[in-house]
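The chains shown are only part of the set, and none of them has been moved.
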């Protein structure tokens, strides 16, 4: 029996609050909080329009080594670590996978993804691929991957290796329990310790941005409206009163 | 007059049977039959939702060499080998092209593709690009390419060189007459000699998969339902009776 650690889930209020923060706002604010680049390059939105916020379950793949991963083991599903990665799923979870950028391995297929969805999972971020993509796209999960493939998870060059350990998802370190904010611009990792600060900064709603966008769309000048110049400030306040 | 070989087409029953086998099922089964990776990486679905199964006509490009391919030759369409690749087209054929991964060459444009479609061709798999893509996507052909380009086939770095010879389509060897199975997960090459075996394996419909998928979607556990545990087996049989 394989035992893997679960993650510590964040205060639901934190997740709720961050739901109003886009990946773009998050990345910019995290940059100001000292994180140079929180964006996971490589995985792109496979389900355009989906946007998710939640804690990260992590799964690490390693290069395949035949002495450690033979046919007999494959015959015993319970030894497959990519299954174990999904076992602790709770509603609102996001699974993040270091699949080493492989385009030859379909990390999850329809059955795994259906199970994950059935357990309440909401998003999948993989530095690699899924398979059974026509079906997977209909599940209502948010999917961010490098692509799709017909190959199964351990068919060629990588094997699932560890669950809920720190992983490198391409250029970004993800700790189990960090928060993921993902939408059409991509997936951003929010270190759990910085999440409250991000919530404070990212949540400051900018009423004037609505006004600015409107004026710019009408042909107004950046110099005047973005950011608001002193002259535009008065105009904005008049507009807001209405 | 250029003479090129035609391919030997498979038993229609074989194609008919394989129509029910997805690229994902095919890749997994071929892996078990000893083919490590039958998936052609690089070309991706340009016409999402299309899925095709058929025998491969092949076309090989080579690096352009000006002493072999000059302006005068270009003036004589009958010397263009990419035309000859399409001449033997029969209904149900798929053309597979080694275009050396080039993003600077549009292997086929609207006229070639219209002709191919008019002759009954159903799919195009190119380790490279097409052009006239807005029109091409409306033809009803399945298209798998690395991308699109406005350039014509021999504009920059490659030239069409040979028809119905063994080709390397990126990481996969394709023999003329092999069977291609392509859908949104990608294109898989089925060596013609393994096709009957694949048909047998891939065609074993798994009634229980429908049941399993349903249970997983309802929150059932992988351990119980995938594969079916002894406990779930009884439940499945009861369900099937209904």
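We just call them A and B in the order they show up, numbering each chain from 1.
Definition applied: a contact is a pair of C-beta atoms (placed from the backbone, for glycine too) under 8 Å apart; a residue touches a chain by one contact, two chains touch by 3 or more.
On a predicted model such as this, the values are computed, not experimentally measured, just so you know.
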Copy count for the complete homomeric assembly [2 present here]: 6
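In the analysis below, only the chains that are shown with their structure count from here on.
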Centroid spacing, where centroids are CA-atom means, of chain A and chain B in whole angstrom: 32
Residue numbers on chain B that touch chain A, as the complex places them: 22-24, 26-28, 31, 36-37, 39, 41, 44, 49, 183-186, 188, 209, 212-213, 216-223, 226-227
Residue ranges of chain A touching chain B (in the complex, touch as defined): 77-78, 83, 86-87, 103-104, 106, 109-112, 114-115, 117-120, 131-134, 147-152, 155-156
